[in-house]
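Coming up: subunit A.
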Amino acid sequence: MAEAIVFWTLAVLILGLGIMVISARSAVHSVLFLVVNFLLVAVLYVMLNAEFVAVIQVLVYAGGIVVLYLFVVMLVSLKKAPERYADPRRVAWTGTLLAGAVLLEVVAIVVASSGGGEPAATEGALGAADTPFAECGAGPLVSCNTEQLGWVLYTSYLIPFEVASMLLLVAMIGAIVLAKRHL
Partner candidate 1 sequence: MADETRSQAGKDGADRQPAAGVAGSAAPAAKREAGKKSAAPAKAPAAAAKPRPKPKPKAPPEPPKAPEDQAPPDGMEIPAMVAALQNGVSGAVLKVSFWVGDWTVIVAPDRLLDVMRFLRDDAATAFDYCSDVTAADWPPREKRFDVVYCLYSTRLRQRIRVKVRVGEEDPVESVTGLWPAADWLEREVFDQFGVNIVNHPNLRRILMPEQWQGHPQRKDYPLEGPGELLMENPQDWLRVRNLPDEAGPGPAADGEIE
Partner candidate 2 sequence: MMDTVVVPLLKIAVLLNAVLVAVTFLVLMERKVIAWAQSRLGPMRVGPYGILQAIADPIKLILKEDITPARADKYVFTLAPIMSLVPALVVFSVVPFGPDPFYYVSDINVGLLFVISVTSIGVYGIILGGWASNSKYPLLASLRASAQLISYEIAVTMTLVSVILTTGTLSLVGIVEAQREGGLWFAFVQPVALMLVFIGGLAETNRAPFDLPEAETELTGGFHTEYSGMRFSLFFLAEYANMIVISAVVVIMFFGGWLAPFPNVPALSFLGLVPAWIWFIGKIFLFLYVFIWIRATLPRYRYDQLMGLGWKVLIPIAIGNLVVTGILKVAL
C-alpha cells in the first residue's frame, strides 16, 4: 500500500519533470527539472533496495554531471540569450510519432516478456550467497548492498570496471583538450 502510494507519486513526478525538461523554454530551468528528476529517480532506487546506486546517482548525476550541464548552460548563455527555436512544431509531430512508436515497441516487449513469468525466485548467477558477506542480509535496516556490490564489481566485473576507468580517463583528457582554448 505504502509502496504503491510512493511509487505512483514518484512515477507521476518523474514523468512530469521529464516532460518539463524537454519543454522548458529556458535551458537553466530544464537543468533544474533534470536535477529534481534525478533525485526522485534516486528515491526510486532506494525503494528497489539499491542504496549504493541511489547515493551514486545523487553524487555523480545530480552533484556532478548536472552541475556540469548547468555550468555549460550558463557559459553559453553568458554572452547571448539562449537561442529560440525557429519552429518547434515543424518536426515535433514526426518526433513524437517516432517516440510513440518506440514506446509501443518497448511496452510490447516488456508486457510480452513479463507476461507469463513469475518473479524469478532462483538465485542470480552472482547472487549474494557466494560472497563472503553472506551474513549481511540479517538486519532489516542495515543491508549490505554496498559490500555486495563492491565484491561483485571487483571480482566478476573487474575488467569492465577497469575499462570504465580507462574510459573516464580518456574522457577527462578529451574534455580538457576540447575545452582548452590554446593548446
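We take it that contacts are C-beta pairs under 8 Å (C-beta built on N, C-alpha and C of every residue); 3 or more make two chains touch, one makes a residue touch a chain; residues count from 1.
As a selection rule, all candidates are chains of the complex that A comes from, given by their letters.
Please read all numbers here as calculations on a predicted model, not as lab measurements.
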item: Given options 1 or 2, the chain of this complex that touches subunit A; value: 2
item: Residues of subunit A defined as touching candidate 2 within the complex; value: 26, 28-29, 32, 35, 39, 51-52, 55-56, 58-59, 62-64, 67, 70-71, 74-75, 78, 141-146
